[in-house]
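Right after this comes subunit A.
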Amino acid sequence: MLDVIDVILTKYNYIIYMSLMTLGLYGMIGKSNLIKKLIGMSVFQYSIFLFYISIADVEGGIAPILVEREVTYTNPLPHVLILTAIVVAVSTLAVGLSLVIRIYREFGSVDENKILMRLKDD
Partner candidate 1 sequence: MEKRSFGGFSLLISFVVLYLFWILNSGRLELLYLSMGVICSFAIAYIFHEIFVPIKEPKAAFRTAFRFLLYIPWLFYQIILANLDVAKRVLHPAMPIDPQIIVFPSKLKSELSMTTLGNSITLTPGTITVDIDPDGTFYVHCIAREPAEFLLSEVPCEMATRVGYVFGELPRWKK
Partner candidate 2 sequence: MIEAIKLAITVAFLLAGSFFLVTGSLGIVRFPDTYSRMHAAGKCDTLGVSLMLIGFIIYQGLDLVSVKLILIILFVFFTGPVAVNAIIRAAINSGHKMWTVEGWKEWKKERIESSEGLNDTSG
Partner candidate 3 sequence: MIEELSNHLPILLIVSGLIGAFLTPLIGLIRRELCSFWASFITLIQFSISIFLFYQAVQVGRISYWLGGWEPPWGIEYAIDILNGFVLVVVSTICLSVAIYGRKSLLKEVPGKEIQLYTLYILLCTGMLGIIITGDVFNLYVFLEISSLAAYALVAVGDRNSLVASFNYMIMGTVSACFILLGIGYLYLMTGTLNMADLSRLLPPLYDRPAILIGLALLIVGLSIKTALFPLHTWLPDAYTHSPSAISALLSGTFTKVGIYVLMRFIFSIFGLEYFLRNTDIFTFLGWVASAGIIFGAIMAIAQDDFKRMLAYSSISQIGYIALGISLANNFALAGSLLHIFGHSLMKTGLFMVAGAVIYSKGIKRVSQLEGMGNVMPFTMGAFLIGALSMIGIPPTIGFVSKYLILLGAVENGEWVFAAVILFSSLLTAAYFWRVFEKVYFGENKKEEKAGKEAPLSMLLPTIILAILSLVGGFLAPMFIRVFELWIGGVILGGV
């Protein structure tokens, strides 16, 4: 029992990112609304960013912006990487949203089942 609590307390970042990831995956697969799929996709991506940020943490470290004082910084590299990855995520979201808009104009719905029915009708 104590072991379990210990694991939860020390590895809680992994638990959080895993549960967020599962949530996102569920949104992507389980929802039929395309916008909700995109939201799930974003949650999925951001859970991984959280994982990266959490592995960069140093005990008592602060955000890696230079200051004059003598301090411990967290590892700056994952922050830089995640900045790039966030830009990528945002562009993916933009592409996805524009696709959804065009799908809506074309099919008059953002519901996957209805769209597939309309496709079948053709």
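Worth a mention:
The rule we apply is simple: a residue touches a chain if its C-beta (ideal position, glycine included) is under 8 Å from a C-beta of that chain, and two chains touch if they have at least 3 such contacts; residues count from 1.
The set was built so that all candidates are chains of the complex that A comes from, given by their letters.
Keep in mind it's a predicted model, so treat the numbers as computed, not measured.
Chain contacts in this complex place subunit A in touch with candidate 3, from the set 1, 2 or 3.
Residue ranges on subunit A touching candidate 3, taken from their complex, read 25, 28, 34, 37, 41, 44-45, 48, 51-52, 55, 77-78, 81, 84-85, 88, 91-92, 95-96, 99-100, 102-103, 106, 115-116, 119, 122.
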